[in-house]
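A single protein chain has been omitted from the complex, and every remaining protein chain is retained in its original position.
The block that comes next holds chain A.
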Amino acid sequence: MASSATEEAKPKPRLIVRLGVFLASHHILFSAICCTAGVIALLFLPALAKNTYLSENALIPGSANTLFSTEDVLEANRFAKGIEAATGESRGGTEIPKFIAQQMKNLGAEVYYHEFLPDSKCFHPLKFFTSMTNNMAVKPNGTYTNFGINTIGIIRAPRGDGKEAIVLVTPYNSQRVQPNELLSLSLGFSVFSLLSRVAWLSKDIVWLSADSQFGEYTAVSAWLNQYHNPMFLSHPVTLATKMYGANRIIYKPDGTTEKAELMAFKRAGTVAAALIFKVGETRKYGDRDSVTMYAEASNGQMPNLDLLNVVHYLAVHRQGFRVNIETFSSLLTSSWLKVIAEVFHNIGTVLRKVNPDWKLDVTVPDYVEGTANLASSIYNQALGIPTGSHGAFRDYQVDAVSLEFGPAFHLRNENAKSSFLLRGGRLTEGVVISINNLLEKFHQSFFLYMLTAPSKFISVGVYMIPFALLLAPLPIVAAALAGSSKTKGKLLDECKTKGSADDLQIECGSWKWLKSARVLLVIQFWAVLVSLLPYYISQIPGAMPIQYAVIWAVLSIAILIILYAMFGSPFHAGVEWKLLKATMITTITLGMGLMSIINFATAQLGALILIPMCLFSRPLREQLEMTFLPRTILLVSSILLTLLGFPPVAFLIMNGLSKGSWTVDIVGDFWLWMEFLWEWSSATYLYVFLVHLPCWLLCIHVLLHPCHQPESKMKQE
């Protein structure tokens, strides 16, 4: 306080100090302006999207003529027939790997099988901080009848040094092969057979035909895990895991050396990039075959934009595919979005007249489509769960993209199928040629971006603006609150100097916030306990999700009560609500800042809910003393926002908005959703429980604060 007193005495303090004081004194206006600007900027994002461009010159997509020809299509058809014949003989799941391995061997490739077990559900939300890569691929002992077999072929590059590799992945279900999976397998095989003959390869080619009976991701991540974590175990331990039936069916009974060769895990070099392609169901709508790109990996990580650019360029400009990305189709038809689009279009045309260089006047359909795509992009990133098996690659810093071909013809139509195979093969070959040209890892283009269309993106520098605007008022408000309570505290101290000096130490001066920090620490401790509870709850066997959720809720409330009994309830501690709010806002600033680094989309969505909630929170008692109109507005908005901020409610609303279905069983659904998040070790789980929930609880504390305490103390003095 001494310094501020001297500042007042001085005629002109420094500009930055005056600016700070000015902002702090108008913090309500400032925060209102900033929050509104943030929301408007967020809605403006689709209009700010830029066209993608290729950053890396070495890629030169489409410069070489593709060699994939009708002969390769015939090869693919032969392969498909062979698989049909192989599966026709026996219904077991091991015939296809055997057939694929035989075919690859005929091409002169190195072949091996990779056996893996399905992932068991486990609770590892903190895995994010340790890294995904250092868990060893140790198989448990025992005998298993349920296992998957990946078949892997490696072509050694004639012009390379074997230090780098490109991975092609075709997932298929070995138990029941669908016609579309058969098509993708034959596409993969024909590309592989072509690549085994070309002379220009400088990176090894690995073709992984992934057994997706337990899901694509499991198969690919199990293979990648073993690829990157070599096991140096003694011989007996490796043999202790027996996959029942594998020895009998795949390998000939006498071929022990052959078996050893087929089971030895072989590696190529560092994986430069990976391409996952599969043929989806036939889509009746649309005149052209389409390709859908899936890129979101765990925790909102994206592959380098150049990889997507190459795929998009080749697919659209060379092979005539229609390229899609995931979208929220419910948004495409919503009328309120069209209204917003009209408004932005009009604003954009006005701005265009002011300065012709501002090209902000997007057309209404473009804006609506861009918003739907962007919403889906943000949602998928915020969830932090990979949208496909490319996510497994990103955990090892490998850029990967999933391509799902959507044929516009019936799969029995042989002519259309040949033409499709020809174009699909050329697309894949073209992408491989481009990646093969690379001299370094992908690094030129963006890693942090959001897609509004397959060829339009918003880079980190642009999408940060709405978030920064939302976050900007927080430090100012915290400073204003802390400052105002400090002046009050000073008055109190002056009153108290003569009186009892019992509690003076904590009350006095700039250490007053220690009490509110204590409340914060207790609540954070509670939040950590609550976030760890599911580990123990999920050990209880055979209960419904709703039962789990109820146990969770009851236990967390019990823990909160116990903690309050141990450390004292904040209502009785006599913490000033302004300081409590300042503490809460500072925590949010920290939490949001951290989360925006870990997973930006989560922070963005969280900020939309959390920041208005915190800024509006005032003790209800104090609100009652106001006049009618502001009182009702404040009361209603703070209660509504607080209700919205409760994670299950927020989940319900998000669920309803995204899927359009308003189910009653939110409690069970919430549990399932959380289970989903921690199984995938998504940082969103940590965010919800370590940032969002404590802030919500603090907000409740502020709302219910008996704010008359300090004044009564004053009167007593």
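In this section, contacts are C-beta pairs under 8 Å (C-beta built on N, C-alpha and C of every residue); 3 or more make two chains touch, one makes a residue touch a chain; residues count from 1.
One rule holds in what follows: contacts and distances are computed from a predicted model.
When the unshown chain is looked up in UniProt, the name that turns up among "Mediator of RNA polymerase II transcription subunit 22", "Pyrroline-5-carboxylate reductase", "NADH-ubiquinone oxidoreductase chain 4L" or "GPI transamidase subunit PIG-U" is "GPI transamidase subunit PIG-U". Of the options A:66, A:218, A:301 or A:556, the residue whose C-beta touches the omitted chain is A:301. Set against the missing chain, the residues A:230, A:365, A:593 or A:656 yield one that touches it, A:593. From the set A:265, A:409 or A:447, the residue in touch with the chain omitted from the display is A:447, counting the whole complex. Across the entire complex, the residue among A:433, A:482 or A:527 in touch with the chain not shown is A:482. Residue A:582 is the one among A:224, A:431 or A:582 that touches the chain missing from this view. For the chain left out of this panel, the touching residue among A:467, A:513 or A:646 is A:513. By the touch definition given at the top, chain A reaches the unshown chain through residues 1-3, 128-133, 301, 397, 447-448, 482, 501-502, 504-505, 508-511, 513, 517, 582, 586-587, 590, 593-594, 597-598.
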